[in-house]
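With one protein chain withheld, the remaining protein chains of the complex are depicted in position.
All chains are identified by letter, namely A, B and C, in their written order; residue positions are counted from 1 within each chain.
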Amino acid sequence: MQMMENHAKMMPDSGMDMTMMQECIEACSACEQACTMCAGSMMGEDMAMCSGMCMNTADMTNTMMRSMMRPNGMHMQSMMAMLDATMMMCTACAEECMKHADMNEDCRMCAETCRQCAMACQKMMDAMKSMMPTS
Amino acid sequence: MQMMENHAKMMPDSGMDMTMMQECIEACSACEQACTMCAGSMMGEDMAMCSGMCMNTADMTNTMMRSMMRPNGMHMQSMMAMLDATMMMCTACAEECMKHADMNEDCRMCAETCRQCAMACQKMMDAMKSMMPTS
Amino acid sequence: MQMMENHAKMMPDSGMDMTMMQECIEACSACEQACTMCAGSMMGEDMAMCSGMCMNTADMTNTMMRSMMRPNGMHMQSMMAMLDATMMMCTACAEECMKHADMNEDCRMCAETCRQCAMACQKMMDAMKSMMPTS
Partner (left out) sequence: MQMMENHAKMMPDSGMDMTMMQECIEACSACEQACTMCAGSMMGEDMAMCSGMCMNTADMTNTMMRSMMRPNGMHMQSMMAMLDATMMMCTACAEECMKHADMNEDCRMCAETCRQCAMACQKMMDAMKSMMPTS
């Protein structure tokens, strides 16, 4: 998105790779949508954990996405902890969703989107770590 | 998204135009992102109304989007009222953002995204009205 | 909350009854919490509608609450439409939850909280209507 490029200009010295951040934003957005849909179409008692995890993942990816969109409010350490939390939640949610992938196509697609989001967060994390001053 | 097509199959008799709903979901998602970015990059005292309206619009479009993704929880009347609220908020936000469009490219793009979201909500509204039983 | 009183001072001529607004904010917050908990503890196939409605209500009441907390972004018409939507969703959710009230104590309490939220929104709506210029 073009707005992101403008923001890149606002943070000329931040060293942040804005293309990578944009990819992470899009992965979070896709993940929020897939998880909202997956949690919202649940049925059956054995889906309780899947549904709960999807709700958590939807909220976390939305919060993650928004925080990447606010250059003014950016706080490196809490963003890295948030990336960590999102990554772990997405991975756990993907694992749970895969258990029902055979019966439920939504779950299979949700798991795939969660995995991609976890990978995008990992990439951001690695980039942010390499930017941190070594002491 | 493919998940949406699965949902269409879940609601075979609902008469809902799933392509239109998908467009509305995407317009809401784009609007949430543009407004979050616009509100998050505000500076200057004369931007207070713009920022506050963008925050409202971001929250409303996210809620609107999610409610379209939950076939199980769908309640026609409140969804129509929510579409109404989103449409009005997007339109008001676009007007406010346009006041700073010359100085701030973010505001110009945010305004455009808000207008497109208002239009997508209007389309959904018209379609839903035509589905309502005439008494 | 004391912060609300400060805001009342910021809007001296708005004519808004800040005590009533504060009550509505608290009712929305309680409703979001009850619905999040109710949706998150669902089990059983016949709970799908209850769970979906609770998720919608949780998101709507959070958005409603936040929009009342942003004097700068306040837009009367969309706020009234949003109150309308929240009221209808809370009422529908309460009805659905009451169907399982005998089996599930969470549902009974969630229904009660939804009803109180609908009433608080109705009060706000009536107050806002009486503030509108008659033409």
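Quick note on the criterion: contacts are C-beta pairs under 8 Å (C-beta built on N, C-alpha and C of every residue); 3 or more make two chains touch, one makes a residue touch a chain.
In this text, all values refer to a predicted model and were calculated from it rather than measured experimentally.
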Problem set entry | Shown chains touched by the chain that is not drawn here | A, B, C
Problem set entry | Identified contact with the non-displayed chain, of B:48, B:101 or B:127 | B:48
Exercise. Per the definition of touch given earlier, which of A:53, A:111 or A:128 contacts the omitted chain?
Worked result: A:53
Problem set entry | Residues of chain C (touch criterion as defined above) contacting the omitted chain | 1-4, 6-7, 10, 25, 29, 33-34, 36-38, 40-43, 58, 62, 65-66, 69-73, 105-106, 109-110
Exercise. Which chain B residues would touch the chain omitted from the figure, given the whole complex?
Worked result: 39-40, 42-45, 48, 51-52, 55
Seminar exercise, completed: Listed in rising order, the chain A residues that touch the chain left out are 48-49, 51-56, 59-60, 62-63, 66-67, 70-75, 77-79, 81-82, 84-86, 88-89, 92
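One rule holds in what follows: only the chains that are shown with their structure count from here on.
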Exercise. At the interface of chain A with chain B, does the proportion of residue numbers present on both copies reach over half, so same, or stay under half, so different?
Worked result: same
Problem set entry | Interface ranked first by C-beta contact pairs | B-C
Exercise. Distance-wise, how many Å sit between the C-alpha centres of chain A and chain B, to the nearest whole number?
Worked result: 22
Seminar exercise, completed: Where chain C touches two or more other chains simultaneously, the residues are 48, 51-52, 55
